[in-house]
Structure formats: C-alpha cells, structure tokens
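Removed: one protein chain of the complex. Kept in place: all other protein chains.
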Amino acid sequence: MPTPSRYWREIPQRYRLEAGKCRNCGYVAFPPRLVCPACKAREFDTITLADAGKILTYTIIRVPPQPFVDQAPYAMGIVELDDGVRLTGQIVDCDFEELKTGRRVKIEFRKIYQEGESGVIYYGYKFVPD
Amino acid sequence: MREVAVIGVGMTKWGELWEKSLRQIFVETALLALDDAGVDRIDSLIVGSMSSGLFVGQEHIASLLADYLGQTPVPAARVESACASGGLALRMGFIEVASGMADVVLAGGVEKMTDVTGNEATFALGTAADQEYECFHGITFPGLYALIAQAHMEKYGTTREQLAMVAVKNHDNGFLNPLAQFPFKITVDSVLNSVLVADPLRVLDCSPITDGAAALVLCPVEMARKLKKPIVKITGSGQATDTIALSSRKDITWLESTFQAAKKAYAMAGKKPEDIDVVEVHDCFTIAEICVTEALGLVEKGKGGKAVEEGLTALNGKIPVNASGGLKAKGHPVGATGVAQAVEIVKQLRGEAGPRQVKAAKVGLTQNMGGSGGSTVVHILERV
Partner (left out) sequence: MEGIVGYGASIPRNRIKVEEIAKVWGADAPSYRKGLLVEEKSVPSPDQDTISMSVEASKSALKRARINPREIGAVYVGSESHPYAVKPSGTVLAEAIGATPEVHTADFEFACKAGTEGMFVALSLVKAGEIKYGLAVGADTSQGAPGDALEYTASAGAAAFIFGLENVIAEALDTYSYTTDTPDFWRREYQYYPQHGGRFTGDPAYFKHIVGAAKGIMEKSGLKPADFNYVIFHQPNGKFPFRVGEMLGFEKKQIEPGWLVNKLGNTYSGSSPMGLTATLDISKPGDMILIVSYGSGAGSDAFVFRVTERIEKVRDLAPKTRELLEKNRCYLDYGTYAKFRQKIKKAT
C-alpha cells in the first residue's frame, strides 16, 4: 500500500482542478508544470479549470484494473473543458447508449477508488451529463 | 560513425512458458543469436525489459543476464521505454557499435509476464500511462487505444470490420510462424463476436500476455565481412517522444512520435516509405496498426483501415505489414517485442522466412511503440 503522500499532493488538482497558466504565452498546464511546453517559460499563475465541457472520445472499460472491479463496466472519455483543456476521466450517471462525441458533460466530485478495505479513500473529478 | 550489421538473430517459441524463468528464456534466446552469429563472446550487453520488477520482482537484470550468459565482466545495461524497450535496446546497441565504443554487442529483450495474475499484469502494463492523471481514473491500455479507435472511426469512417481485418491478417501470417504464440487463423466474425474489453475493442483486437525473449548480435560491417556472414545493415535509426497522456495530444488519432521517429530513420537511411519492402509494426491493438501505417507514411492519413481492407498490407500486398504475425498472433512479451521485430526483418532480408517470406525483400522497417504513443523507435534495415 503506498503512503497517502502520493495521493495527497495531487489534491488541489483532483478536488479543485487547479492548473498552471503560463505568464508568457497563456498555455494552461494541467497538472501544473515547471516549464511551459509551448514557450519554455517558467512562470505560471494558478487558475481553476472550467467545470463543464464536451466529450471528445469515449470507451467503456469492461476489464478494469483491480481497484475498479466493483465499478465495472464504466465509461471513460477524454473531455475538452470549456477553456480548451482536455482531461481523461470516468463518465458516470450516463447510460452507455447515450455516450456520444460532442455530448455536454460537467464535473462532479466522486470517489475514484479506495486502497483496499482499510486504506485511504481517493476522491476526485468525474464527468456527468450536463 | 561506423556502419553496423546484424550478424546473428535468436528467438524461441513464445507463449505461456510456465516451466521457464526470465533468465532461462533470455539465455536460451541469446545463445541462439550467438550461435547464429558464430561468436562466443561479446563486448557489451544491452537488454530491453519494461517491468521485470513488477512482473517477476527482479531489477538489476542486465547484470543477472550477463552473469547467466557467462559473459561477466562485460558491461551490461537494461533500457526501458515501456513497450518500446526492445526497440530501444537495438538502438542503444547500434549506437554503441557505430560509435566505436564496442565491437560485438548483444542487444536483446525479454519479458516474463505470466508469473502474475491478469489483474496485476494489467496494472504493470498500465504503468506506461500517466499514473496520476490516466491510471488513477481507471483507464487501461485497451481503454486508451479504444479512445483512439473511437476517435479514428468518427473522424475517418474507419469501420469495426476494418479493425477486425487487422487481427485476421496478422493471424493469417502468424499461422505461418512456428514461433508464434497463437499460430492459427481467425475470422472477422470471430473477432466481432469475441468478448468486449474496452468498446469498441474486443479481446481479439488485443495482443496477448506473453513470455518470451529475442536477441540480436551486432558488429561493425567491416568485421561482419571477415566473419563471412550474410550481412544485414542497420541504415536508419530514429527515436522520438510525445506527451505521456493521450488527452494532451492535439490530434488523438495521430501518432506524432512514430511520425517523428520515422522521419529521422528515413532521412538517415536515405529512403522513402515507398522504398520499404517489408514492415513490422507495433500492433498492440488493431487500431494501433492502422494509426502506425498512417504515421509511417505507408498509407495516407485516415486511410489505414481502408488499406487493410483492400489487402495492401497483406503478405502478398503492396506493402506487407507484420509478416511475423505481429504482436497480435506472435505474442507481445513487451520488452522483447522491438527486438523480435528486427529478428523477423533480418530473416526476411536473408530470405529465411519460410512460407511467410516476402519476395525479393531488400529493405525492411521496424516500428516499436511505448505506451499510447509516448515513445517510438524506428529502424530501417537493408540487405547488402
């Protein structure tokens, strides 16, 4: 079991979608980075990402990794948020036949998985139909 | 820079090798390559392995394998670039010989994947994706390629049947390869009716879990001539990276690392896509072969599915892709795959490929990819 530190240090991103915006060129890095991949500048402002967007592509995971066994089958997608940033995450509360490219979704706070029966519970963002 | 030749190749039967350990699988294969080259000592060992730590709990395998190959105290290094670890081992061996740092280099790859459960193997393979921003949310490798497949189908009209045809073609070829894990034929229907793994991908769209190794002996062309061996020269080597997370790509359907690595390899070899006679590509999933043939410039962007449907990439087609059976039928012991691709190309260029021999093959290309395309290694080999 990993120590909780690995999860804990990503909390600003997972709970609040905090990203870094390049002071030079405006590139938005999620998660935040130390150097801008677009212009190589190193100064960023902390911003919060948009809380809604649209599905770019999707799939339904039928054979999940161990911690997700109880949730399978579940839909996952790459979503382009309204500020243009793209995230990978689960799409929940959506019947599989209603999954569609371009469909509007919004961010919800959900349990992602838990470290066995006695470990830390991991929370973060998922997408639900808007 | 010195010219580099492949003078020995080795590969044993791949599959679920319950009775063999990682070291045994590797050493057996390496000995075949040494025997094929007619040498009994090497100056350096490079081995590609993605995750021996997670699969068999063993790191430090470069030293372990040099030891069990009876080659200590030679320098040995393990290289890792996820599923492209084998291709990277070849490239590192090539660089070492070309630079003059070593004369005879054994470049191999190995993965022993069946000592862990399916779930654990899924996890180990998943470590090639972004742990914190992809895997954390429950994505799997079939899932990532399914995301690519869905986007490719919507953007270019690639059909579910065309995906299936990639698997069917590669099994047709694998049927002719006695070392393949699954040397049998399948049909489009059997792919379309196989169990869903990550929609739209089904289990017969996916490469399997495999134990296996592959090895190459490299030396300067000058030395190869003295050994009076059939000479296959490595004329191009390219390697490139792309974003680790699929979501960060501008175009989810486009494998930029493959395009960039190929561009470098083509330039180095002075070749164009139409000069290539036989190709081994990284068909970890059916959609991957479609996207790779596009990024390599073998077919037009968006036409990868149509190409397989029209038989362009079949064994008797205009540009045979994965004559060995590919990862799909031959198997995919991740760290060994990139090396095995070169083993197949050397056999093809030597005219030793038996019933799956591509006629008059003079120039071959290998493309080995890590993760969802976060890394690619491309090599061009030529018979002289």
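Should a chain be cited, it is by its letter among A and B, assigned in written order, with residues numbered from 1 in that chain.
Everything below uses one rule, namely that a residue touches a chain if its C-beta (ideal position, glycine included) is under 8 Å from a C-beta of that chain, and two chains touch if they have at least 3 such contacts.
In this text the structure is predicted, and so the values were computed from the model without any measurement.
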Chains in view that touch the one left out, judged over the entire complex: A
Chain not shown, touching residues in chain A: 11, 15-16, 70-71, 90, 92-93, 95, 108-112, 117, 121, 123, 126, 129
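Rule of thumb we're sticking to: only the chains that are shown with their structure count from here on.
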Residues of chain A defined as touching chain B within the complex: 6, 10, 13-14, 31, 56-69, 71, 74, 76-78, 86-90, 96, 101, 112-113, 122, 124, 126
Touching residues on chain B, where the partner in the complex is chain A: 119-120, 122-123, 126, 132-140, 142-143, 146-151, 154, 195-201, 245-248, 252
